[in-house]
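Apart from one protein chain that is not included, each protein chain of the complex appears where it belongs.
Chain IDs A, B and C follow the sequence of writing; residue 1 opens each chain.
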Amino acid sequence: MAEALLAEEAGAVKAPASGAHPFWRRLRARRAALVAAVVVALLVLIALAAPLLAGIEGQDPTTYHPDLVDSATGGVPLGSFGGISAEHWLGVEPLTGRDLFARVVHGARVSLGVALAATLLQVIIGVGVGLVAGLGNRFVDQALSRVTDVVVALPVMVIALGALAVVPTGFPRPVLIAVIIGLVGWSGISKIVRAQTLALKSLDHVSAARLSGWGSWQIAKRELLPALAAPVITYAVLLFPADIVVEAALSFLGVGIKPPTPSWGQMLSDADTWYQAAPTYLLIPALLLFVTVLALTVLGEGVRTALDPRAESRLRIGTGRKKEADA
Amino acid sequence: MKWFLLRRLGGALFVLLALSIVVYAAFYVAPGNVAQIACGPRCSPAQVAQVSGQLHLGDPLYMQYAHFLQGLFVGRDYSTGTGVLHCQAPCLGLSYQSDQQVTELILAKLPATASLAVGAFVLWMLLGVGTGLLSVWRRGRLTERILTGITLAGMATPVFVIGLLLIIILVTALQILPFPDYVPLTENPEQWAWNLLLPWISLALVSAAPYARMTRASMLETLAEDHVRTFRAYGVSERALVGRHALRGALAPVIALGALDIGSMFGGAVLTESLFGIPGVGRELVDAVKHVDLPVVVGLVLVTGFFVVLANAVADILQAMADRRVVLA
Amino acid sequence: MRQPSVISRRVAAAAAVLVVAAGAAACGPQDSKDSDGNSGAAGTPRKGGTLTVLNSKPQEDFDPARLYTSGGGNVPSLVFRTLTTRNREDGAAGAKVVPDLATDLGTPSKNATVWTYTLKDGLKYEDGTAITSADIKYGIERSFAAELSGGAPYLRDWLIGGADYQGPYKDKKGLDSIETPDAKTIVFHLNKPEGEFPFLATQTQTTPVPKAKDKGTKYEEHPISSGPYKVVRNEGDGERLVLERNPHWSAATDEERKAYPDRIDVRSGLDSAVINQRLSASQGADAAAVTTDTNLGPAELAKVTGDKKLAARVGTGHFGYTNYIAFNPKVKPFDNPKVRQAISYAVDRSSVVNAAGGSSLAEPATTFLPDQKAFGYTPYDHFPAGKSGNAAKAEELLKEAGYPKGLTVTLTHSNDKDFATSPEIATALQEALKRAGITVKLQGLESNDYSDTVYNVKSEPGFFLGGWGADWPSGGPFFAPIFDGRQIVKAGYNFNSAQLNDPAVNKEIDEINQLTDLSAAAKRWGALDEKVGEQALTVPLFHPVYKRLYGEAVKNVVISDWTGVLDISQVAVK
Partner (left out) sequence: MSLVEVSDLSISFGDVRAVEKLSFSLEAGGALGVVGESGSGKSASAYALLGLHRGTGARVDGSIRVAGVDVTAADDAELRALRGAKAAMVFQDPLSSLDPYYAVGDQIAQVYRVHNRASRRLARARAVEVLDRVGIPDAVRRSRSRPHEFSGGMRQRALIAMALACEPQLLIADEPTTALDVTVQAQILDLLHNLRRETGMGLLLVTHDVGVAAESVDEVLVMQSGRAVERGPVGEVLVAPREPYTQTLLAAVPRIPARPAASDEKPAADRGEVSVNGEELVGTEPLVEAVDVRQVFGRGKSTLAAVDGVSLTVRRGETLGIVGESGSGKTTLGRMLVGLLEPTSGRLTRRARVQMVFQDPVSSLNPRRSIGESVADPLRASGERDEAVIRARVRDLLKRVGLDPEQYDRYPHEFSGGQRQRVGIARALAAEPELIVCDEAVSALDVTTQAQVTALLAQLQRELGLALVFIAHDLAVVRQVSDRVAVMRRGRIVEEGEVDQVYGDPRDPYTKQLLAAVPALDPVLAAVRRAARKELAAA
């Protein structure tokens, strides 16, 4: 409280906000963020090396093993803990006997890939809409605000179903899901970008740039976008795990990724009736999903505080996202 | 204030109409022979054609939409064969699937959703604000770090994962709670609460996290504000500063977020309702979408959209009222 | 006349197809005997008590004109009496048709084109007024109205003038091909011989509807009862249905319905997990509970099997149903019989059965007709694939067909989680065919899209998953829609997926239809199935088995082969 004020008065110059060094220093200083970064790196590695890992195990995600499940009792995996064995590290899927480890690592690809693509799309749309709304006149701003309202109020489910209906079935489903999530989830970023743009627009250095003779696009490029990078990155790193959850939710509801492509949400959707008969089948993707999202969230928090040590209270974000998937 | 409300209302109307157009358009192009579905798979082509005519499915999109608007604002008549069924404005039409009036259908589904939303809301507010308050009280200590960790974990968990885990633990392993079986409040309040406890807890656990974080951040922010310094300089104790001034300052954005969340929750907690089989609007939406039951989908989207838009407006008003510098104009 | 069960199950609500009986699981005779031994189900059934029915689908269309049932349905049959009905007995005996409102199964004319029924004496509605043959005629006419669509197509197809008749609201004159010379007699004039007419007369469309009480689409809110129970409460469009005794029903006129409980409380809109959870807990009112629409899924079965007490309360039944691969020979390379045969050889039925829920929920099938005597089951296996497929033979056939390096095909399936046409099954086939050098691409469609695509001659793919169920236990409604060339529908849903129009087959179908001796007819259906099977137009995969839980206090569990599920009219809770 008084400290900041006094320190400032005392001439204590704050560490500069620019430059990469303090960012990395601050990020490294947070042990939780470091651990999270390692976990995330590991997950990305798993996703990238999925076929390799499954190969090491000697399994693939699609082969049926009818002999590994007890057909008479509804297809429960034979053996304890869902059939965990030297051949099947995480056991096998009920009914089909497909190898769970192979499916889970392949699922990582889909889950992370879809979320990454969706996040990128959200950032692009969000920044675009936010910038145009922030820079445009009142009419443009109002129109875009209304469009944003519509998007916010539209259930993801309906969009997903609509899109599934319109897009030919041959179209790769993960791409489609990424596009859908991207199309419905950009309002947060656009709101932030718009607000920041409006705030920045009134700053004197932007006025000065205008007086220098630059046009709108040049001003956006030179004065606004660099300043928007920090809040956008901060928001995006928290959107990423949220998007993983949205993908899982859509798949869970049966409008997302379709078998045989494994994704964690889709595995959960298959597993949800098995909570009594084969709990490991449910727990494995659930835990992975949890760990991934947690690691990404912690990392996102770290990045956020490292980008702007005082951001915590300024950017109240990551709050409504998850429930949006729920609505 | 009056103008602000009127403008918000206008905006909301626009949003809702735009929503209905989007849904109409999406379903117009969607596959699924609606008349065939409504008539039954073994209907003859002639019968399908009759049904199609009855549902105005042969009309161009804009005519269908016009009929919809007519029903919405004036009401519509439907033939029952022996007589006429007048569907009063706002008439959202009849379900293709069950012939039931969509308005009635949605009204029938709302209590379950409202029960879920309100109960969960109370729980997560208590949990969230309490946790936030505690972590401010204990700031800088281990308690705060642990609480921060827990809230992060809460944010990271999708509701269906938490829900499934709770089912495994509380229903299967410990057998403390029943698998939820919605009982209306009017029928048996005790059973109502008992059966909704699990979904409430699940929702509260995942929803409380943002509140805890926001309460904490917002209180810390308030504690750093000048007026807190004033009261400190006048000998007011830390406890009173946190409890009276910081909490009051932090509450506004928290309540605004709460309004937003409960609004979208009223719009149907699709995942929670699907997971726990609660017969609310969210599950109805999933069903209707899967059955291409356009009137029901449009009706539900309008109702849920209405709640979301309403919640947004309420949240804005609360925010603006909280931020006393902003004048509602 | 057969029920397209796949569709019906999926689109059930939308299509007003009542799956209550057809798509439902049941308890088989063996099990009901087991349960007599241990659970609370022992002892003589007595009258009284309240039977709770826990269902997922609401009784949205509780109108006899709109219901699509096999044999009159389960809950509907408590309220609606029909000209004939199914025999309420365990197992194969239950696959017989018996008289209900009528005194007998009907008197056919020589070539079975005119059927005459006489009503029993003393039949009354719930308000005490007498049931007349005119009311039955009116009930049937109602089912032609577009407002009340949803029923089976047979009346429309068989009755003279049925194809053009628009129902009593538009066409006040009525349908001439139904005559009611007096209040007790009703005569049907058919446009072709139909020996199975008594089966058709079990459907709810032959329920009497008093014209004065008809409220069109609103009739479903309180249909006038002719059966042992009447509707006293109907809320939420059939979500909560309470039935109580109909004082004017006389047990003397009804040999089939036992009607032990005083009250039936039907609660629907429940999640299937909730239903099974409540039935297994069997607490309070749930002890006297059954379900008429919710089967045990594989995961639940796995849990139930582990618990002896629970296992004793599982009813198992067989409803005539076959899941199969359908080919459209108009699409290459499926025009080549060798390709179809190769695929027939390559399928791995044990994987498929597992994917469908395991051997307790699905039985491998090599014949198109269900393995029940009533259908005329004749065992055959033209392309023996063994337990897990004969890849070598398949490859050999492919080579002969001109695909020595294998083949790439697309398999269309639905995205529903129904363990029938669902992705798991498609993937199981994909895996099996891979071993024979056939690369299968999967095309998963959302349910409505799937039905529209697959059951439409214009968009029908060459290779897809399908299924077919019985409208009544006979070869007629099961076999003909799939293989009768006259039943290829150009506009609208077409189930003759192979678009087979073989004069010899058509002729044989016509000849069997003339038979009024049903067991003789069954034999010929079986022989015809075996013959058509040689063409490999379908690859039968499995017949599903229905397993359902019932409460501890439930007695007198009867599961017929007709419905495959517990018959609610026989259940006692005291």
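Going forward, contacts are C-beta pairs under 8 Å (C-beta built on N, C-alpha and C of every residue); 3 or more make two chains touch, one makes a residue touch a chain.
Keep in mind the model is a prediction, meaning the values are calculated, not measured.
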Shown chains that the omitted chain touches within the full complex: A, B
Of A:I124, A:A143 or A:A208, the residue in touch with the unshown chain: A:A208
Option from A:D70, A:E93, A:E223 or A:E301 whose C-beta touches the chain left out: A:E223
Chain A residues that touch the omitted chain in the full complex: 1-3, 5-7, 9-14, 16-18, 203-205, 207-214, 218, 222-223, 226-227
Hidden partner interface residues of chain B, rising order: 3, 225-237, 244-245, 248-249, 324-325, 327, 329
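Rule of thumb we're sticking to: only the chains that are shown with their structure count from here on.
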Where chain A and chain C are represented by their mean Cα positions, the distance between them in whole Å: 46
Chain B and chain C: spacing of chain centres that average the CA atoms, whole Å: 39
Junction residues of chain B, two or more chains touched: 30-32, 290
Touching two or more other chains - residue numbers and ranges from chain A: 161, 165, 254, 275-276
Chain C-facing residues of chain A, complex: 62-64, 66, 69-76, 94-97, 161, 164-165, 169-170, 254, 258-260, 270, 273-278
Chain B residues touching chain C - in the complex, by the definition given at the top: 30-33, 36-48, 50-51, 53-54, 78-83, 85, 96-100, 104-105, 108, 178-181, 276-279, 287, 290-293
Chain A-facing residues of chain B, complex: 11, 14-16, 18-19, 22-23, 26-27, 29-32, 149, 152-153, 155-161, 164-165, 167-168, 172, 206-207, 210, 213-214, 217-218, 220-221, 223-225, 228-229, 232, 253, 257, 260-261, 264-265, 267-272, 274-275, 282, 285-286, 289-290, 297, 301, 304-305, 308-309, 312
